[in-house]
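For chain A:
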Amino acid sequence: MATETARTEVPPDVTEHLTTDDRTGLLRAMLMMRGIEERAMTLYRQGKVPGSFYDGFGQEAVSAGATWAMAAEDRLCILHRDLAAHIIRGVEPWRIFAQYMGRADGITRGRDGNVHFGDRTKGCVGMVSMLPDMMLIATGMAMAFKLRGEARCAITWFGDGSTSRGDFHEAMNWAGVQKLPVIFILENNQYAYSTPLDQQFAVNPIERAAAYGFPGVSADGNDPEAMFEVVRAARERAIAGEGPTLVEAVTMRMHGHAAHDDMKYVPTAQVEEWRAKDPIDRQVRRLEALGVDTQAVRDGVKTEIEEAVERALQSPQPDPETVLDGLFADEPSLLEDGNAPWSGFRS
Partner candidate 1 sequence: MPTMTYLQAISDAMREEMRADERVFLMGEDIGTFGGAFKVTDGFIDEFGPKRVMDTPLAESAIIGCAIGASVEGLRPIAEMQFSDFVSCGFDQLVNVAGKTYYRMGLSVNITVRLPSGGGFSGGPYHSQNPEAWFMHAPGLKIVAPSTAEDAKGLLISAVRDPNPVLFMEHKHLYRRVKGDVPAGSYETPFTARIAREGTDLTVIAYGAMVHTALEATADLDGSVEVLDLRSLVPLDEEAILKSVRKTSKVVIIDEANQMCAAGAQVAAIIAERAFEDLDGPVVRVATPDVPIPFSPTLEQSVLPQVDDVREACRELLEY
Partner candidate 2 sequence: MPQMGVSVAEGTVVEWKKQVGDWVEADEIICSISTDKIDTDVESPATGRVAEIIVAVGDTVDVGVVMAKIATDAKPGEAHASENGVGTGEAAAALEAPGEAGELIGDATDRSQAKRYSPVVMRMAAEHNLDLSQIQGSGRGGRISKKDVLAFLENGGGAEEPPMHIESPYRPDEPAIKRKPKPRLQRVEEVPAQAAAAPAPAAAAAPAGAQPLSRMRQAIGSRMVESLQTAATCTTIAEADMSRIEAARAASKLSYLPFQARATIETLLEFPQLNATLEDGQHTVYNDAVHLGIAVSLGSGGLIVPIIRDAQDLSVEGLAKRIKDIAVRARNNQLKPDEVSGGTFTITNPGGYGSIMATPVINLPQVGILDTEAVVKRPVVITDELGNDSIAIRSMTYLCMSWDHRALDGAYAAQFLSALRKKLEAWPIS
């Protein structure tokens, strides 16, 4: 019954800071993420994508909503189920496909795969697989902002499994001690690979935030606007010098850990329950209630993705002669600002 309700309800308004265009933009970012990942999965099955393949199906709202709240000069350390963050910051879809296929035009030029990338010209740092190493990188960025007295903040995403590792503690501790402008998004998607939450921790990490001297806030990870609102508030707090925030984005990983994982360890009922809370469906209902032509948005996204795939397939394989290049930098090559489409930054 609850599931049935979920399938039809129009989500409540949770923020006063989004225009209809913002809300449509969030839908578009999520549709783009899902569309790219579904299309890439097809390419994967067609043998065009090497390695394995990871997606964020069902979790689109987490990265879309959080990223929508970030300013151009803010910095993002992005997890592999957060493709919408890259899209919102301005990475072109065709380069994402090229990245998946290991082509020369991928963000990492074939040096890394999957969503293991970050476009430095968009203020993004790609993840490394040792989660949550990037918590410390984001903390270090925040440290730089504080040292220079800049009103900027850093944000990073990591999973429920990451909270078990020492770097989680080291980053939370250091950020708390220094009151750094950093936002930690704990993307709680119920499983770390096959390990459920009750085998991961005895106390919800959100409660641990208090131990480090800053707030921990839970948010509906399947509602982009809820995510936006929590992160917007956290960002305000951060740039006001009040320190970090731990945000728990409660969501569900609807696909296996990677392409090979049939997810048999997840009860069907659990999947069905979360399917009813699909973030895209919810945002569509919200926008349709506002009279937005969401089908046009879908069509636009679909066309753009097909064009992107065509272009990416034209991208050459990386030149083996260059494989040793670029181990060391001759000149500094740093982060630059990315797109920040939220209307709030233009007012």
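Observations on the model:
Methods note: a contact is a pair of C-beta atoms (placed from the backbone, for glycine too) under 8 Å apart; a residue touches a chain by one contact, two chains touch by 3 or more; residues count from 1.
Picked so that all candidates are chains of the complex that A comes from, given by their letters.
Treat the numbers as computed from the prediction; the structure is a model and nothing was measured.
Touching chain A in this complex, out of the candidates 1 or 2, is candidate 1. Contacts from chain A toward candidate 1 in the complex involve residues 75, 107-108, 111-112, 116-120, 125-126, 128-130, 133-145, 147, 154, 166-167, 170-171, 173-174, 177, 326-335.
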